[in-house]
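Below you'll find the structure I mean.
As you look at this complex, bear in mind that one protein chain is not there, while each of the others sits in place.
So, chain A:
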Amino acid sequence: MNHIIYMSRAVRPLSDQDLHELLEQCRRDNALHNVTGILFYSHGNIAQLIEGEPDIIGPLYEKIARDGRHSNVHKLADKPITERSFPGWSMAFHPLEPQGFHELTDFLLPEAVPESPSTLTIADALILDLVRQAVFNTERSASSAAPTLSSGGA
């Protein structure tokens, strides 16, 4: 059993519809391959932890990395684990229209994301805490991203 943690940037911001489709697609694929974990999304920032058999999640990561919907895919961890830390697969984000999402299974509001599981090593739990902060701490990331955006003009 292995797990992989990565961060990336969506090429364009994902709409509620996009997120909904992504959720459906991942739920289907992950259930089929017995892949568990969690995905964080906010303001174009993506982070995901996936756990499963190495010959499943290795190619899965390769496929994700090649997906044209995001770029700057940066792997933070890829190593054997003794047990799963997530019972299923779920996704946490701020929908623009929260009404339709509450009934969805596998969906979490970022505030509802539980503490990093104690089955993770301290180093991996710290990675998860830092990626969650990097994804959802939007005020800071927005202010730090602003100069790079404006310097692209003219």
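Please note the rule applied: contacts are C-beta pairs under 8 Å (C-beta built on N, C-alpha and C of every residue); 3 or more make two chains touch, one makes a residue touch a chain; residues count from 1.
As a working rule, contacts and distances are computed from a predicted model.
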item	value
Absent chain [UniProt protein name; select from "Peptide/nickel transport system permease protein", "Glutamate Aspartate periplasmic binding protein GltI (TC 3.A.1.3.4)", "ABC transmembrane type-1 domain-containing protein" or "histidine kinase"]	"histidine kinase"
Among A:I4, A:M91 or A:I127, residue touching the chain not depicted	A:I127
Full-complex contact with the absent chain, from A:A10, A:L60 or A:L76	A:L76
Hidden partner chain, residues of chain A it touches	7, 76-77, 121-127, 129-131, 133-134, 137, 140, 144, 147-148
